[in-house]
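With one protein chain withheld, the remaining protein chains of the complex are depicted in position.
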Amino acid sequence: MEKRMLLTGFDAFGGESINPALEVVTRIQGSMDTGIGVINVRSLEIPTIFGQAIEKIHSVMREWQPHIVICVGQAGGRYQMTPERVAININDANIPDNDGQQPIDMTIVENGPAAYFSTLPLKKIVCELRSIGIPAAVSNSAGTFVCNHLFYGLMHIIATEYPKVKGGFIHIPYLPSQVIDRALPSMSLDDMTRAMHSVIKTCVNDLVIQEHTC
Amino acid sequence: MEKRMLLTGFDAFGGESINPALEVVTRIQGSMDTGIGVINVRSLEIPTIFGQAIEKIHSVMREWQPHIVICVGQAGGRYQMTPERVAININDANIPDNDGQQPIDMTIVENGPAAYFSTLPLKKIVCELRSIGIPAAVSNSAGTFVCNHLFYGLMHIIATEYPKVKGGFIHIPYLPSQVIDRALPSMSLDDMTRAMHSVIKTCVNDLVIQEHTC
Amino acid sequence: MEKRMLLTGFDAFGGESINPALEVVTRIQGSMDTGIGVINVRSLEIPTIFGQAIEKIHSVMREWQPHIVICVGQAGGRYQMTPERVAININDANIPDNDGQQPIDMTIVENGPAAYFSTLPLKKIVCELRSIGIPAAVSNSAGTFVCNHLFYGLMHIIATEYPKVKGGFIHIPYLPSQVIDRALPSMSLDDMTRAMHSVIKTCVNDLVIQEHTC
Partner (left out) sequence: MEKRMLLTGFDAFGGESINPALEVVTRIQGSMDTGIGVINVRSLEIPTIFGQAIEKIHSVMREWQPHIVICVGQAGGRYQMTPERVAININDANIPDNDGQQPIDMTIVENGPAAYFSTLPLKKIVCELRSIGIPAAVSNSAGTFVCNHLFYGLMHIIATEYPKVKGGFIHIPYLPSQVIDRALPSMSLDDMTRAMHSVIKTCVNDLVIQEHTC
């Protein structure tokens, strides 16, 4: 049976004119054969806005019923593709979101658990990325801005409504064009797109193998 | 009249299995039309060895009589394409070269000047690179290893034998595959190759325009 | 009533010969008047060993019944005093601990919550440190080595046995002497000791004020 994967990317924020996450996910659409399974990927733009980000992903999950959800976000200053290990129940913004909101030390879900762990195969993702020449590492913090907010929201939706769905978040570096005159790390759009194809394949195959062994 | 450009790249050193400089320059060969002039580019591998590096470039310059010489080297840890401003008259190695030599605080050319400035159009190079989305900046130090050694040697050869030739050095970042498990900056081979085409074009056009205005 | 504060620091690990955390906490002992309250500080060395670290802090907490527990650890590469926001339920070691153990992706407390938040006044701590000229910031990840392990263990002990006790973790930079030939950030022992005095005062006063207002 064909699996469905929802792949999300934020719009630009924080003074940037583009968001590498959106650039990458909009390049990946439709059916892919991963060798073990077939996956139908749907890309979704998410507003960098507290609240609305979670509402949008929730609405599309309800309608489309994906088996896997991977959210992608920009982590300016990072060197590597970094799948996130954990989402924490807090909004604490250093800058305003795209709607001017800047929550400080607020919980995302009242009485929700302090954190959720990603259910993506983090170490396999990193291992596969490195094997194709892409710098990668597991990250232990998705921050406390809209990225972590969406990640936590996603995992809470999964935990409370769709416990069989696999979900997680991947932070990616700046594009070279965002740092032409700054000494900051970047990764090319081609490499990040190639990397996301690898991530998708790893996640799908992991899911298929799990189902066959259970 | 067609111009000749010698483009050099070092072999791997310091425990690395490849050198991005060599990867890039070997991808660029033969005639290119820059819009203003035509340039014939010859790529040359240089050993990362004090002494032999200069001897090799000297020998090919004598034989082929290039109008422009650009040496390219790896600067692990840099974020940008960095044309070097100045070569200094010193060898001071932190690690052995590929022949086991590790000179400490030795002059390159006895009684040579303390330094030579690059005669490439540094600011134009940086400006053009940024205009095509490539991170770039002028660097004020080529270090004191074989890179600076070759750069100084080149400029000394030019100053004493070929005063009309333009010469300089460009340091480039690691390739992604060199830093798959390290939090260090890198640039893709495609972007660096595209960048070097821009550098070549900028240098050739600068030379042609200078000749027409003199 | 005099309050009791337990202040812990790890022994050296990872090839270092000293641990700044231990250097700092052993300089702070005995009674301090914070202006609002009086605090009796007891310093405790903790082995950088999974399991034993938690056992040791547990045993001293049972015996001495502190009102506040602050654990201090070295975060090599950090620039600032960084109170940690959250401890996560995972051991995932890049290097062996001081007993040769290197757990990979293991939970700390089976069926424990995914994370615990610090109950120290993080923002006040940072604000007070900056007001006395000390670089400081809240950190969102204590890593997945023995530091996070002890932090999680502490918060689990508090949650399950001593719910009124306040607890948390502070990561501190290298000492200058640890990085004499490395381009890595450091902070002087005097500044870090001064900083810890400020942290203690902030935490005690916060506790006293909370008690008076409840």
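Chains here go by letter, A, B and C, matching the order in which they are written, and residues are numbered from 1 within each.
Assume contacts are C-beta pairs under 8 Å (C-beta built on N, C-alpha and C of every residue); 3 or more make two chains touch, one makes a residue touch a chain.
Here the structure is a predicted model, which means the values were calculated and not measured.
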Visible chains in contact with the missing one: B, C
Absent-chain contact - pick from B:79, B:116 or B:151: B:116
Residue, one of C:136, C:158, C:172 or C:199, that touches the chain absent here: C:136
Given B:103, B:143 or B:173, the one touching the chain that is not displayed: B:143
Identified contact with the non-displayed chain, of C:38, C:60, C:159 or C:179: C:179
Touch list for subunit C against the chain that is not drawn: 79-80, 129-130, 133-137, 175-177, 179-188, 190-191
Where the missing chain touches subunit B, by residue: 85-86, 88, 90, 92, 105, 113-117, 123, 138, 140-141, 143-144
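We take it that only the chains that are shown with their structure count from here on.
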Touch-based graph of the chains, sorted into line, ring, star, complete or other: line
Computed distance of Cα centres, subunit C from subunit A, in Å: 31
Centroid distance [mean C-alpha coordinates] between subunit C and subunit B, Å: 49
